[in-house]
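Structure first, commentary second.
A single protein chain has been removed from this complex, and every other one stays in its place.
Order as written gives the chain letters A, B and C; numbering starts at 1 within each chain.
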Amino acid sequence: TLTSRLSKCHKHHTLQIELSLFILSSGGAELLFDGVKKHHVTLPSQSEPWDVKQLLVWIQRNLLKERPELFVQGDTVRPGILVLINDADWELMGELDYRLQDQDNVVFISTLHGG
Amino acid sequence: TLTSRLSKCHKHHTLQIELSLFILSSGGAELLFDGVKKHHVTLPSQSEPWDVKQLLVWIQRNLLKERPELFVQGDTVRPGILVLINDADWELMGELDYRLQDQDNVVFISTLHGG
Amino acid sequence: PTKAKAALSNEDIMRYSRQLLLPELGVQGQLNLSKTSVLIVGCGGLGCPLAQYLAAAGIGRLGLLDYDEVELSNLHRQVLHGEENRGQAKALSAATAVKRLNSTVECIPYHLQLSPENALQLIQQYPAANVSSTYNVPTRYLVNDACVLSGKPLVSASALRMEGQLTVYNYRGGPCYRCLYPVPPPQETVTNCSDGGVLGVVPGIMGCFQALEVLKIASGRGSSCGQQLVMFDAQDARFRSIKLRPKQAGCAVCGENPSVTQLADYEAFCGAAATDKCRKLNL
Partner (left out) sequence: PTKAKAALSNEDIMRYSRQLLLPELGVQGQLNLSKTSVLIVGCGGLGCPLAQYLAAAGIGRLGLLDYDEVELSNLHRQVLHGEENRGQAKALSAATAVKRLNSTVECIPYHLQLSPENALQLIQQYPAANVSSTYNVPTRYLVNDACVLSGKPLVSASALRMEGQLTVYNYRGGPCYRCLYPVPPPQETVTNCSDGGVLGVVPGIMGCFQALEVLKIASGRGSSCGQQLVMFDAQDARFRSIKLRPKQAGCAVCGENPSVTQLADYEAFCGAAATDKCRKLNL
């Protein structure tokens, strides 16, 4: 199904100029986003399809208010943050290489340590 | 959105011969269905669109094993059973007159009285 | 009705420090809790965790109502009671346990059965959320009507076998129990825990959930479960939230021309007794 989603995604991007995403953060990760848990964002059109690696850069530039090092390390998310794409662990979706589709749901969740 | 769904539904039926539904029961209502909570059923094609009223008759004839009076009273479900269509109370969807669409999710839930 | 606190004591600040930190609660929310009184109808599988977490959080006054006595067969799910409380009134046993946890909560045990004669007077003493965890059908209609007539929300839950349900009735323009169920179910279709069984931790989860919604209402944040049915299936560990119908104009008690304007005979209305002591197994 990953392949079918990817091909659907390609088709999508040839038709479409902008990419609309739901970005959610929880478990404390929302504190990096000014305490706001739900963001509905629109990524500008570009010739290549957007992948998660590019999304992380875009988020750093456009959504994070301070201390980006608590969100990314190198070109990936920092240890302790789990990324979910459409309610599945991003590891199942291709991680940084996953090509985003319109209306995708991306969640950044910080592991909780309270009890 | 109800109107748009209905028109989508009409269009659907002119293209399609059979109607595939997910029928779920819980809260005790599943005991009327031989204890099985999830049924994936296919309704035969007919000239008119299927509505919930007809579905209740079909269920009585095809799924209920015994004591249909514990499921329906007159042409509607008996008091104490709530009907949900695609995760909404059927009262919001038109109740008996709601025209079923392919892949609809219909839930029959018995009110629980334990504590 | 309950002593209006102007400020938190040093001991309060210590005790509630971990929840005072929450922007969703804070000092004002904690003061709101201390001014809230809640009536818990039924100190069983739902009422036990409910009373426990409301008391722990610092609810001002807690009414604990149950007509029944503690039995050994209750202890697999009614975790406020202990072996030594067998034979004791559940309301008293629950009050003792709650006091052990938080002696600053005003705890009032009612060892009696809620009836059309006493319900309104009792419920009017509890200005905020009125919580039902009662299972039999006549008492559900009685509590619902009493809440509608006194203009109070009803945080209602139930649990049976491996399933649970929760709704906040009569809340912010949402439906009441009668809006959803205008006609009582046939008696032979009603199963209770003695008949159908229940895994104890299922009312545990649902009772905690009730406590959460009561605390959200009482602190001033508001519940997210009005006009919602939360369904829990313990076997696949799944919750589902269902959008319910709005308040019904034709409802007999909360509608535009109500026919129910005072409490009546609910056993006759439901064709059932308001106890769960004896009941046949059906479904």
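FYI, a contact is a pair of C-beta atoms (placed from the backbone, for glycine too) under 8 Å apart; a residue touches a chain by one contact, two chains touch by 3 or more.
Being a predicted model, the structure only gives us computed values, none of them experimental.
Name every shown chain in contact with the chain that has been left out of the document.
Contacts of the omitted chain with visible chains: A, C.
Can you say which of C:205, C:242 or C:263 touches the chain missing from this structure?
Checking the options C:205, C:242 or C:263, the one contacting the hidden chain is C:205.
Where the complex has a chain not shown, which of C:38, C:79 or C:190 is the residue touching it?
C:79
Taking the full complex into account, find the residue in C:121, C:224 or C:261 that is in contact with the omitted chain.
If we include the chain that is not displayed, C:224 is the one touching it.
Quickly run down the residues of subunit C that touch the omitted chain.
Touch set of subunit C with respect to the missing chain: 11, 14-22, 24-25, 49, 52-53, 56-58, 72-73, 75-77, 79, 81-84, 100-103, 161-162, 193-202, 204-205, 208-209, 211-213, 215-216, 221, 223-225, 228, 230, 234-239, 241.
For subunit A, which positions touch the chain that isn't shown here?
26-29, 31-32, 70, 78-82, 84, 87-89, 91-92, 109-115
The definition used in the following text is that only the chains that are shown with their structure count from here on.
Cα centroid separation between subunit A and subunit B, in whole Å?
38
Can you check how far apart subunit A and subunit C are, centre to centre, with Cα atoms defining each centre and the answer in Å?
About 41 Å, centre to centre.
Rounded to the nearest whole Å, what is the centre-to-centre distance of subunit B and subunit C, using the mean of the C-alpha atoms as each centre?
Roughly 31 Å, centre to centre.
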